Every structure is written in C-alpha cells, then in structure tokens.
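Yeah, one chain of the complex is gone here, protein chain that is, but the others are all in their spots.
Per-chain numbering from 1; labels A and B assigned in written order.
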Amino acid sequence: MSSNMLEIASVFMFFIGFYGVITSKSIIKSIVAISLMEAAVVVFFLSFGFIDGIMPPIGTDLVNVADPLPQALMITAIIIGVAVTAVNLTMMISLCRQFNTMDWDDVRKDTE
Amino acid sequence: MIGTGFILPIFIFFWIIGAVLIVKEQHIHRLLVTLGIFSCISFACYLLLASPDVAMAQAVISVFATITFIVAFEKYYKYADRSVIQAKPSMVKFLAPLCFCIVLAAMFIYFIPDYPFATALRDQYVSMFKTDIGGENAVTAIYLGYRLYDTVFEALILLVSIMAVIHLSHYKDLAAPRGMPSEIQNSDIAAVTIRLVCPIMMLLCIFLIANGHISPGGGFQGGVVAASLFVCRYMIHDLYDIPIVQVINFEKFIFVGIVLLGALFIYLSVQTYFPINQTAYLVAMNMLIGLKVACGFLIVFYRFIAFERR
Partner (left out) sequence: MLSFFPTLPIITAVFLYVFPFKKAGKAIAILAQMALVAASFYLFFAVRQGDIIDPIGNYDGVLGVILRADTLAAVFVALVAFIFFVAALYRFHEDDGKLFWFFLFIWQGLLNGIFLTGDMFNRFVLIEVVTVVVSVMIMFNRDNRSQYDGLLHLMVNTVAVKFYLFGIGFVYRLTGTLDMHAARVALAQIDNSSLVLPFALVMTAVTLKCALAPLFSWFPKAAGTPGASTVVSTILSGLHIKSGIYMFIRFQALFGEIDASGFFLIIGIITGVVGFMWALSQSDIKLILAYNTISQMGLIIAGLNLSDNYAHVGSIYHVINHTLFKSALFLCAGLVAKAYGTRDTSEIRGVFKRMPIVGAAILMAILGITGTPFFNGSISRYFILSGAGVATTGAIMLINLGTILVFIKYSIMLFGQPKPGQGAVPIDNFKKASVLILGILCFAGGIFGEELIRFLFNVTASVDAAGYFEKTIFFILSGLAGFLIYKYYLKTSKLLAKVRQVEIGFRSMCTLMGIFFAVLLIATHLIV
C-alpha cells in the first residue's frame, strides 16, 4: 500500500468524522466524531514516506526506517486528544445535569 | 515489517468501516463499544505503519478511555437515547450533509500535492540521535530530547485538564466524602482474575518505563498502564481509600520536576560538564513522566467514578 493510498484513506476518515460533527444531535457523538478526525490526522502523519517493508526507527541497525518525528508528534497529539476529551466529557456531564438532556438543540433552547 | 503488503489494506478498510458504523450509531452504549473496537483497529494500523510507540500509546489509552466512558455513562444512557425516539431524519437531512462531505473530500483529494516526501530531516534524526540524546529508540529521543519543549506543554495540558475536570464537575469536593457507599459487587471470579492479572500489568508498566529508551514504550504508555492497575483494582474494591488530595498536589510537584530536569539537561546541558550518563537522564525522565501520567489518569478515573456517575 503506497503512502498516497494511505493519504486518501485518511482524507476519507477525516470527512467521515466531519460528517459526524455536522450531523450528530447528541453532544457525546460530536465528541466521538472529533476523535475520529484525530485518528485520520494520525494515520496521515504516519504515512509520510511509507513503503512496504519499512522498519520502526528502533534498534541498533537503522536502515530503511520510518520517520521518527511524526511518530513523536502523534504521541503528543493522542495525549492531547485524550486530555481535551476528558474536559469535554466533564463539561457535557455538568451540562447534562442542568438541562437533563444531551441534545445540542435542546441545550441551546434551554439557555435562551 | 513482513507481510504488511496485503494486511495493511485490509485493516485500513475495516478502520473506515468502523468509523462509518460509529457515525451511524444511535445508541450510546453501542457507540462506546464500537469506539473501543475502532481504537483496536487503529492500533493494528499504527503498528503496521511501523510506529509501535504510537500504537502502544493508542492501545493503552483506548483501553483506559473505553472503561472510563462506560463506567461514567451508565447513568446518562437515557438522555442520549432521545435522538432514537425522534422520527427518522428525512432524506434531505441525511443526504445533504453526506453530499457536502463527499464534495469536500473529493476537492481535498484533487488538491493533494504529488510531491515526494522530503526525507532530509528523517535521515538527520536517524543518524544523529544516538550521539545527541542516547538510547536506541529514535522516537523517545525526539520527545525527551529534541522536542522536550513540546513534551513539557503536553504534561501541562494533562495538569490543566485535570484541574478543569475537578473544577467543572458538579461536585465541589476534591475527595469523596467519608463513608460513601461502595458500589462494588463482590465477585470471586473477578477477584481471582485480577489477582492474576495485576502482577503482570505491574511488570509491564515497569518494563515499559525502564526500557522506554531502547524499545517501544516509554513514560506515557507505562503511566497509563499504571493507572489501569487502579481501574482493575476498582473491579473488586472501591477507590475511596486513595488520598486523592495528596495525589493532586503530588502531580504538580512532578510537573515542576519535569520542567527542572528538562531545563538542566536539555537547556543547560549539564551532562557536558559533569560525568552523568545520558541513559540515566532518559530513564529518570521517563519515570517522572510515567508518574505524572499515572497520577493524572488516576485522578480522572477517580473523579468519574466518585462524582460524575453519582
């Protein structure tokens, strides 16, 4: 599988997530859809320079290895994603307690 | 890796199918389980893309997050189901966003530049990291050495989001009140299983942290595994005996420790003036990050089980 194919796959994933973001009624589904967009970005970064038979950048004899920089960046991105998700969920639960709903439209109506 | 040639496309295909299922799902419980499966496929994809460090981070975090989600949301299933009760969306409301996204994706793919990947920096990293930072894992060398500045802010976002989780919660207290009733049902099977699993997890955690600089893994992954130990413990025993206020303060000290150690080694480069082994720095830093992450995730889990699900 060439890196070009992987890029196209990650673009599809990105817009599947985006579809979830623009259509989901429930707040929790929006949060999950955002994490799909993030997964797309991760695969996009990891696909840089990918060819069949490439090795991880670990060990003593490093020939034909993948780029370590996107991997380090994506670990950071994953951790950030989890931290933001945790905050999102707490906010959502707190909102849910007040309005007794997880629905964007209902919450919006209630705040007016 | 051997054989990625035809395995990877299969996993990528299931990966996209999984995402479609998640977007289509209406029921929150099934949504969370599907998310767990999706994370599992993501793990396999990252592994086949020759990035075991990312894969491991994804694996431990998805295990932890899925359990936390499911535990925390038991109470809220009824609210989330409201969208199911509503009438099915009309054809226009279903098709219009779909077409919009397809058009966007098509435009996106049309404009993807067909330049080859610029490999200069990769070659530089691969050839230099052993002398500059040490260790045998280039990924660890980057996030503990070359780009430690990012890692400091990554630790900061954990710290900030924990404070946010505590402050934004409905309940003001830091720790669960004394004598809070336990919700744990005593099950012998769970107890026996967890007694078997816990030592293995502990070993795994120590292995990941101590060997982070020569093999896949590191502080983050090991830290999440350590936090998962407490998740396991929660299956047979409640967590209210943990001194959570001290853990919250301890986490701050560890953060300061990360900043100071990083400043000493990366910014001031003390290893050039004193005979300090670089490996010692890598292990110490991985240990600090592991402690920080373990504390952070423990606090999040504690908050969710002690407060958010009440």
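One rule holds in what follows: a residue touches a chain if its C-beta (ideal position, glycine included) is under 8 Å from a C-beta of that chain, and two chains touch if they have at least 3 such contacts.
Being a predicted model, the structure only gives us computed values, none of them experimental.
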Subject >> Where the missing chain touches subunit A, by residue >> reply: 14, 18, 21-24, 27, 30-31, 34, 37-38, 40-41, 44-45, 48, 69-70, 73, 76-77, 80, 83-84, 87-88, 91-92, 94-95, 98-99, 104-105, 107-108, 110-112
Original post:
What residues on subunit B make contact with the chain left out of this view?
Top reply: 97, 100-101, 103-104, 107-108, 111-115, 117-122, 124-125, 128, 132, 145-150, 152-154, 156-157, 159-161, 163-164, 167-168, 249, 252-253, 255-256, 259, 263, 266-267, 269
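The working rule: only the chains that are shown with their structure count from here on.
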Subject >> subunit A-subunit B separation of Cα centroids, rounded to whole Å >> reply: 12
Original post:
Which of the residues in subunit B come into contact with subunit A in the complex?
Top reply: 1-2, 4-5, 8-9, 12, 15-16, 19-20, 22-23, 25, 28, 31, 35, 38, 42, 45-46, 49-54, 57-58, 61, 65, 69, 72-73, 76, 79-80, 82-83, 86, 93, 97-98, 100-102, 104-105, 108-109, 112, 114, 117, 119, 121-122, 125-126, 129, 136-139, 141-143, 147, 150-151, 154, 157-158, 160-161, 164-165, 168-170, 214-216, 220, 293, 300, 303, 308
Subject >> Contact set on subunit A toward subunit B in their complex >> reply: 1, 3-9, 11-20, 22-26, 28-29, 32-33, 35-36, 39, 42-43, 46-50, 52-60, 62, 65-76, 78-80, 82-87, 89-91, 93-94, 96-97, 100-103, 106
